[in-house]
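Take a look at the following structure, please.
In this view, the complex is presented without one of its protein chains, the others remaining in place.
Chain lettering (A and B) follows the sequence in which the chains are written, and residue indices restart at 1 in each chain.
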Amino acid sequence: MRIVIGQGSCGIAAGAEKVRQALLKENINASVAGCIGMCYLEPIVDIYDEDKLTRLVKVSESDAPAIAEYINTGDRSKIENLVVSDEDSEFLNKQTRIALRNCGIINPEKIEEYIEKDGYTALKSCLTEKTPEEVIEIIKTSGLAGRGGAGFPTWFKWNAARQSEGEEKYLICNADEGDPGAFMDRAVIESDPHNLIEGMLIGAYAIGAKHAVVYVRAEYPLAIKRLKNALEQAREKGIIGNNIFGTDFSCDFMIKAGAGAFVCGEETALIESLEGHRGMPRLKPPFPAQSGFWRKPSNINNVETFANVAWIINNGGEAFAAMGTEGSKGTKVFAVTGKVKRSGLVEIPMGKTLRDVIFDIGGGMKSDKPFKAVQMGGPSGGCIPASLIDTVIDYKALGATGAIMGSGGMVVMDESTCMVGMAKFFLDFTAKESCGKCVHCRIGTKRMLEMLERITKGEGKEGDIELLEELCYAIKDGALCGLGQTAPNPVLTTIKYFRDEYEAHIKDKKCPAGECSDLIEYSINAEKCKGCTLCARNCPVEAISGTVKNPHVINIDKCIKCGKCYSICRFDAVVKA
Amino acid sequence: MINLTINGKAIQAPEGATILEAARANGIDIPTLCYDKAVEIYGACGLCVVEAEGIPKLLRSCSAKCTEGMVINTESDRVVQSRKIAMELLMSAHDGDCVAPCQLNCPARTDCQGYVGLIANGEYDSAIKLIKNKIPLPASIGRVCPHPCEKACRRKNVEEPINIAQLKAFAADIDLNKDSYLPDVMVRTGKKVAIIGGGPAGLTAAYYLNIMGHSVTVYDMMEKMGGMLRYGIPQYRLPKEVLDKEIAIIEKSGVKLVNNVKLGKDFTIESLKTENDAVIVAVGAWQSSSMRTPGEDLEGVYGGIDFLRAVIKGNPPEIGERVAICGGGNTAMDACRTAVRLGAKEVYVIYRRTRAEMPADALEIDEAEEEGVIYKFLTNPISFNGENGKLKSVTLQIMELGEPDASGRRRPVPVEGKTEEIPLDSVILAIGQKLVQGDVSELQLNERGNIEADPDWFTTNMDGVFAIGDATNRGASIAIEAIGEADRCAKAVDAYLNNQKMDTRVPYISKRDEATIDYSDRKKEARKTPRVLAPEVRNKNFDEVSLGFTEEEAKEEASRCLECGCREYYKCKLLNVAQRYDIDPSRFQGEMPQQYTHDANAFIERNTAKCILCGLCVRSCREVMDIHALGLMGRGFTTEPSPAFALPLDQTKCNNCGLCVQLCPTGALTEKANLKKQVPLNEEYTEVKVEIDDQQASLLVSRYNGKILRVIPNDEISRNANLTREQLLAKLQ
Partner (left out) sequence: MNDNIDLSLLSGVLDEYAAVKGSLITILQHTQDIYGYLPKEAIELISERTGIATSEIMGVGTFYTQFRFEPVGKYLIMLCQGTACHVNGSELILQTIKDELGIDDGQTTEDGLFSLKCVACLGCCSLSPVMMVNEDTYGSLTPDKTKKILKELREAAV
């Protein structure tokens, strides 16, 4: 029997390491795997008996003896409650995994396990059997497009960098996954780092780069550790360095840790940061393909893009292109989070609908509140309302809604989420992350944020929506880089689909979702209140008074609107309005 | 060469040229704030955007290269909107005053901070020239003006406002007592302008129109010029000798003055119009207003200005020993203090509100009291009682203050049944004055009974006839108001005479939010006022009460100025661009990114509150000088150019080359002038070649009225020579 524990960052955060230690005490030495993507079920213990898999979910330390008993005696009785349900298994069964194909299955710290899964065969075939042009042609056939957000055809960038004159060229992997709500890149590096390395080496070969660089967020220490380890092992096997696989192709590898700046996801800012400068975007042209890192031709792709490359080489561009829609090929990974029942990583072929992801795979809403919207593309994206739930996952179709495919963050919201608050959240993010170089972004995002803050405080005034829109379009037109140009999207889409919610804040000074604390009031429905005193005892400011078995009353002047009484009441007697 | 079209004009540009370079080479102006040839292209300000046909995005012309067949529009609606919003955003985060509040609150926009600063430096000639750009009668106005400038003066938030009016009188007196300043007048245009009325409005319009080259004649009904300044203000406040001298200068400058001629008797507006190219009506308001109180027709009841005029003309009426003045304005003060000087034993001022609401100058109120005037606050005359047609007493209704009225002052309301009677010999009604309507029967009047004049153009219903001052629109006001109108009217008349259009749009300027200003670091220094004659001396004669500032006092007082207005006002690129677009930054009002600071060394003053983050200072210090004294600190909205660890510049490698100051498009960095007190002045800059270490080097020299104010290194040699400003100055001599 082989015991595997998922140990991605979130698995560890959920207690995976503690479970592993507890099993060790039972003399069971479980091996490590990355993240399978069923984040809501972590920690997960997979037990393989030959090919038969028993998957245990939401395991805690105290379950270790029961698991040991099962392993030692085959007695399942004490672990039945841990075995993943058929319903939850569907979460994975309905996916098509290419980029994530090894995630949560192999040990990311052992190159042998990667090689066992046909690892590095794609690289070898490229180096020994294909010209760089042929490699680019395969990628062209596959229709692979940049998975970082913009969706630019990968082959085109590779070709431009290949065509650029110069001996020294750089291949750069953008692992500065900054979209708050997306974590697939982290999962790939933590769970299958060799897949990234292989994809990058193929890319380096295609463009003629001798140097490969991974720019990874410093906030991902585990990813950095596993990537370093993987590079070490690859170097030992001669997969990185001089004369790889005995060919005359040589490529070195370097990891650079970012230091906390979302704007460094923008490629020219990333280059500035790589050079040790403030991450402020450069003017384009010149594009990095002509003048990038150290002013040399450079090509930048993101992690997920590279994670598809080895598979495409092994299976052919056509196989990849067979999936998806006219304009969007292959699969895409989404990080599905928020108010959804099953949250985690979902990789599906392009062309599925949002409904497929959120309801079919994600299982719909966690609570009994109806689905309201899904936020896609993070700070550069937008909110897609429930009425567009059947939108097809396709760069163009998503773009038409005002949101973007983005890097794959999919934050699901129910009726309790205020959409003005959502716009404010993202503007707060972009305003903080603005590098400060160009006027439109530096001051424009700040002013938008201030307006949204006023609106959510009930200080909005007639004309604010129009002024916001005017400012949005001006920022889109005038900002220097992608961060600023897309910063208005969360505002524009929420105004587009939830204008009435803005108006309610501005005109009626009400927050329909009941989230903006300045605009809500709590009261107790005397008919429902049983006088249990629970709320009064838990109120942090003693704003609730009443005697046992008699209806209680909230003193509005004292109430700080923390919502404690609302969430604690067992009789739904506390009313939020 | 590349062929392209910009704004419909076919042009050629060399290979590799940017759109900005191509446009500027062909005289097409594209605004920029972060661009300079000296440093690498940056692309931050976003003002240089242009639209290119077939390209969906706006292009930053500073970096976008010209391509063959390109069709560029540098002024499309989309481009203008983008620049407008960029400027609104920039100004919403630019914490500075282009112009000091004193100047903004002066109806004539006199550059108060400028002349106060020049006086502090002892530059009296420059001060009077600056004043005379706006006021041709400064010695008189300095004495009588209720100085709205001082009401706006921010020094009041430290202790008390600067004594701006008296400083003006001080500088003007110096000028009057020597070879007085005469303005340069322009070449004669041959156009003739007639002005009816020789008061402050008429004389001012005459002075400036004459400077513009027009031949001006002022017609006045009185025996001497000066209008209300002469006939409405007592000698003890404005000695007529001072006024005479100032009028003499106006006459000497070329204005023709004709007295003892009266509109409607000796000429009509129409008749003047036929003989002249333009006519300005500035006849003033010469009729005392009535209170509509029973008994006003009794003997012993006088109008305020009628009374003052009679005294000034040398035939004061018999006012007796007990006199009451009705009203709370400056005319009431003039009347009561004149009554004291005429020998009245009991002089009352009857005012329906309290001292706090009195519109008269506080100093006047105090000085009158010192001279023995008795205030009857919260009283209102309900009848003047007489015997045989002669005044005997007044019955006063006792009042109390109720709710505030539209003006914000609390409305006086009668206390039911409470009255008081005071025996009197005479009453002077000083509650206002109005136009004598019969004089201007040719002109259309408004519902207030004043001449209707366009507020911007001062035009009337008669073509070529303009009207200004007390006789127009809202009626009588203070002299400086009339002077301001006259100055603007002179420009309007000049435009009319030249068949030109005048831009009456008020150009945008940046103003600080008063509520955010912190004065805690200011040292308190008491306001200085000139010494005055003792009350027991002055109440017996008409000698001037104020003895004027001594030079030492004036300099000290002037040095208290907080220097609110920006020194870079005259060459601020930011303001220049802002004024090109119809901007309203208040739409985006919000938090300011930086604290207002006063960090300065001997040469350079830094105030990042005004910084627009063009980066030119940091970039030039790095790229051109390789000194790196400044870096960009922080990120986003609060990014700040600063030395490392917020050290003062003196503790960095800064060699005071001044390049950063030269490139700064606004007032975030300023080069200190060779003056003890810093003053915003419209300096003239010239390039001067000197020898430094046997090499020819370039310096930029600024002068004001001939005096060298700044010497700035202007090329590689001078910037790297590490010479002090004194050493550079020595090179010039």
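By our rule, a residue touches a chain if its C-beta (ideal position, glycine included) is under 8 Å from a C-beta of that chain, and two chains touch if they have at least 3 such contacts.
Just so you know, these numbers come straight off a predicted model, no measurement behind them.
Trainee: Kindly name the visible chains that come into contact with the excluded chain.
Mentor: Within the full complex, the chain not displayed touches A, B.
Trainee: Touching the absent chain in the whole complex: find that residue among A:Asp46, A:Asp63 or A:Asp179.
Mentor: Touching the chain that is not displayed is residue A:Asp179.
Trainee: For the full complex, which residue in A:Lys130, A:Arg226, A:Lys256 or A:His505 touches the chain that was left out?
Mentor: Within the whole complex, the residue contacting the unshown chain is A:Lys256.
Trainee: Which candidate, B:Gly46, B:Gly484, B:Pro643 or B:Pro680, sits in contact with the chain we can't see?
Mentor: That would be B:Pro643, which touches the missing chain.
Trainee: Which one, A:Thr268, A:Thr353, A:Ser380 or A:Thr417, makes contact with the chain that was left out?
Mentor: Selected residue, touching the omitted chain: A:Thr417.
Trainee: Which of these touches the unseen chain: A:Ile12, A:Leu56 or A:Ile404?
Mentor: Checking the options A:Ile12, A:Leu56 or A:Ile404, the one contacting the hidden chain is A:Ile12.
Trainee: To test your reading of the contact rule: which positions on chain B touch the chain that is missing from view?
Mentor: Answer for chain B: residues 618, 622, 628-635, 642-645, 652-653 touch the chain left out.
Trainee: For chain A, which positions touch the chain that isn't shown here?
Mentor: 9-10, 12-14, 39-40, 42, 177-183, 186, 218-220, 256-262, 273-280, 294, 335, 337-339, 343-344, 375, 378, 409, 411, 413, 417, 422, 425-426, 429, 433, 435, 562-564
Convention: only the chains that are shown with their structure count from here on.
Trainee: Roughly how many whole angstrom separate the Cα centroids of chain A and chain B?
Mentor: The separation of the two C-alpha centroids amounts to 60 Å.
Trainee: Report the residues of chain A in contact with chain B in the complex, numbered from low to high.
Mentor: Per the touch definition, chain A meets chain B at residues 261, 278, 283, 285, 431-440, 442-444, 446-447, 450, 467, 470-471, 474, 477-480.
Trainee: So in the complex, the part of chain B that touches chain A is made up of which residues?
Mentor: These residues of chain B touch chain A: 41-46, 49, 57-58, 60, 63-65, 78, 81-82, 85-86, 89-90, 92-93, 587-588, 590-591, 612-613, 615, 632, 634-639.
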